[in-house]
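Missing here is one protein chain; the remaining ones are kept as they sit in the complex.
Order of writing sets the labels: A and B. Residues in every chain begin at 1.
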Amino acid sequence: MKFARILAGTALAALALTSPAPAQDASTVKLALIDGQSGPNGFIGESMRQHLQFFAERKNAAGGVLGGRKFDVVAFDNKFDPQETIVQLQKAIDAGARYVFHGNSSAVAGAIVDFLEKHNRRNPDKSVLYINFAALDPVLTNDKCSFWHFRFDADVNIRTAAITNQIQKDPSIKKVYLFNQDYSFGKAVRAAATQMLKDKRPDIQIVGDELIPLQKVTDFTPYIAKIRATGADAVISANWGNDLNQLVKTGGELGLPVKWFTYFANGEGGVTALGAAGVGRVFAVSEWHMNVPEATSEKMAEEFGKKFNRDLFFYRLNTVITMLAQSMDEAKTTDPKAVALKLETMAFKTPLGDTYVRAQDHQFYQPLYVSVMSDDVPKKLEKTPFGFKTVGMSAAKETEVPTTCKMQRP
Amino acid sequence: MTSLSIGRHAGQIVWFLAIALALLLPELIPSKTALTKMCLIGITIVFALSYNILLGQTGLLSFGHAVYFGLSGFAAIHLINLIGRHQLPIPVLIVPLFAGLAGAAFGLLFGILSTRRHGTAFAMISLAIAELVAASSLILESFFGGESGVTTDRSVGPTLFGIDLVPQIQVYYLIVGWGVLSAITMYAFTRTPLGRMATAVRDNPERAEFIGYSPQIVRLLSFIVSAFFAGVAGGLAAINYEIMTATNLSTAASGSVLIMTYIGGASFFYGPVIGAIVISLIQLSLSDVTPAWLLYLGLLFVITVLFAPTGIAGLIERHLPPLRARVLHHLIPSYLLSAAAGSVFAVGAIALLEMNYHVTLNAHEGPLLRLFWIQVDTTQPLAWGVAILVTVCGFFLFRRTWPLVGGAWNEIDSRLRKAAP
Partner (left out) sequence: MLEQLAISTLNGIIYGMLLFMLASGLTLIFGMMGVLNLAHASMYMLGAYLGYQISKTIGFLPALILGPLALGLGGALLERYGLRRVHQHGHVSELLFTFGVAFMIQEAVQMIWGRIGVPYRVPPELDFPLFRLFDTPYPAYRIFVLVLAVAIFVGLFAILSRSRIGLVIRAALTHPNMVGMLGHNVPQVFMLVFGVGAGLAGLAGVIGGPIFVTSPNMAGALGAILFTVVVIGGLGSLPGALLASLLIGLVQTFAVVMDVSLDDFIKAIGVDAKAGNILGDIQHTTIAQIAPILPYLMLLVMLVVRPRGLFGSRDV
């Protein structure tokens, strides 16, 4: 008797378990975005969703793919958790998505790659392709590389190549301090930077090599004192979030005269958090930024800003959508395997230069800009008086790094 | 603890029905998404039940229960990898048992430190241990695999009765099997002398000591048992997801299991089961419906604490005596009235919240918002006016009708008293 209610409850729960069956619509191609959409860091996933929607709609307006089929972007909230990702991924696949987009967190990326390797092996007729456009751990295109994974962002090593290219050209830099977070990603930067600096500028002295616990430090002043004591001219840091903003801000507050070579300072919320402390000091790497003088992207940025009241950032997603559509058109199907085979050998010319996918590890190469935060630029970011200004550029070829990938092909 | 006096057999029948339903669910709902969700819920149920051995039975508030879930999950992953590498003759099916043993071992280790004390001190120690383990998970890379965690392939082991664990459905039945086994064992544990002593220690440690039991030892044993079943859940998670990462042993995961147990009802054995199902479903599905789901979750905690401090199970138990006395129907009119008023209030409040979210976060989608089944134009003052009016009216209606429920209960209670000899 008393458990009758539980039974009723369980039955109700069972009803709640069933999502309404999606209508398999032959006129659309579903693109699933799996990323964190809620919580304190939810704005990143939200921004990704808006970017993806924006570029997909542009492509649709220009005629779509395969003679008129439209891209349809659906977002799934994985709450930044790898296990939750797997549930959401299954949901996306059941909803008919064969293309999965994801950006935040290499842990989640690893989980997706792992899941899809097994899923595609167990369901060869229902294979799914993973487009990674922001998870930067080099392992994804090295030891853990997969046929079903494409990375459309410059990974840590490639970014380090662009940064060290810039340092190579700057004779004022004599002493470099490495400042990274203590996990696989920070360690990758540290190794790559040490090696590349040795190759490109053997005269440079690495005066410090710090690994700080991830997102745990609340006061950065002692680190600033430590950096100052070494007399460093430049700091290379792949920190993100608070670990980056707080570091640079405290440095500015205490008047530390160094150049910050960062990987993420140009990300959303960056200039707002850094403020005047970053001007002329904070350098960042990106495939594009607001002040690249190029007409089509400028127009795109303006449209995007008007629509979403936010700055265009993921320029690469435009390239991704365009190349994906072209691969589908060439393969004459949306089957992920056929599309992947086209995509992995594709060379593509954007208004900014030549780009290509390296078939060996599915890493995408594109021209990279090194830019510095500045208050003297035409396009400002996030309604602050600051923006980024180009100081150097590396062509796609100049950033190529070796890979250890031995890809298992289906 | 479930009171034995009422409908012993009815209770057993419902348990059997629930288990049968769990076994039949994949047939009833042939969807892979549902299967994935059910696997997650099954694991969560075991985890929440194990937590309730601490919270409900022994009265220990822990902020670090995910430590045992996570650590044994990692142990299970490494064991599966070891089986694969050396072709060990251990079927992956029984890995949860080893995971449970690993959990118990960690439980013994940390339990010696923490169970010397109870109450707030115990809670703080568990928090400290949780933070320490979470922080070292990024330092000890060879065991925790750093940020990307450790992955495995569950199908590497020797197959047993043709079960290779490749299809998800096999994993589901594995989870159901281990889940039912664990639930029965945990229920049996509440009936053992040790389980009874744990309750005694919860209620009055001094008196427990007078009759010759060391509260510390009892707490420690309870703690180990609880860690064992958390370990079983961790092992199941390792098999199900084939990946463990540091987020599995974070304090957030520990907080989540505390919430499930509390909302389900910590004073009843089946409370955590309900809590695990409800909260998991909210976490999995509400985020599809609204971007404000975290706000609603927060509201749910506050409302539960204020109006149903004994959890959902407590609400159910409250209704059983009138149901058996066949006077439950006297509540229906007041419930209906109150529910109607309450839902007017809820509709208004939800409309306001959603419109606010829409304006601040999704303005680019245009002024139109799909709310329930209608389109709302968020630029129209009228829409806001109506929403505010509905909310305010609903609030006052609810305040007027709520005392009716109290009145009906008073009446029922007096009837029940009269009926009782």
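Here is the rule we use: a residue touches a chain if its C-beta (ideal position, glycine included) is under 8 Å from a C-beta of that chain, and two chains touch if they have at least 3 such contacts.
Since the model is a prediction, treat every value here as computed from it, not as a measurement.
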- Task: Among A:94, A:170 or A:382, single out the residue that touches the unshown chain.
- Result: A:382
- Missing-chain contact, candidates A:182, A:287, A:344 or A:361, resolves to A:182
- Among B:88, B:101 or B:128, the residue in touch with the chain that has been omitted: B:128
- Residue among B:25, B:40 or B:55 touching the omitted chain: B:55
- Touching the hidden chain, out of A:55, A:133 or A:223, is A:223
- Query: Touching the missing chain, which residues of chain A?
  - Reply: 40-43, 46, 182, 210-213, 215-219, 221-223, 225-226, 228-229, 241-242, 245-246, 249, 253-255, 268-269, 272-273, 275, 382, 384
- Query: For chain B, which residues lie in contact with the unshown chain of the complex?
  - Reply: 55, 61, 113, 116-117, 119-121, 123-125, 127-129, 131-132, 135-136, 139-143, 251, 255, 258-259, 262, 266, 292, 294-295, 297-302, 304-306, 309, 356-357, 360-361
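Basically, only the chains that are shown with their structure count from here on.
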- chain A and chain B: spacing of chain centres that average the CA atoms, whole Å: 34
- Message: List the residues on chain B that touch chain A in their complex, please.
- Response: 2, 6-7, 10-11, 13-15, 17-18, 21-22, 25, 28-29, 31-38, 40, 135, 138-139, 141, 146-149, 151, 153, 166-167, 237, 241-243, 245-248, 270, 273-274, 277-278, 281, 283-285, 287-288, 291, 293-294, 316-317, 320, 323-324, 361, 363-364
- Message: For a test of understanding, state which residues of chain A touch chain B in their complex under the given definition.
- Response: 1-7, 9-11, 13-14, 16-19, 21, 37-39, 42, 46, 50, 76-77, 79-84, 86-87, 90-91, 93-94, 105-107, 109-111, 114-115, 118, 122, 137, 139, 182-185, 213-214, 216, 307-309
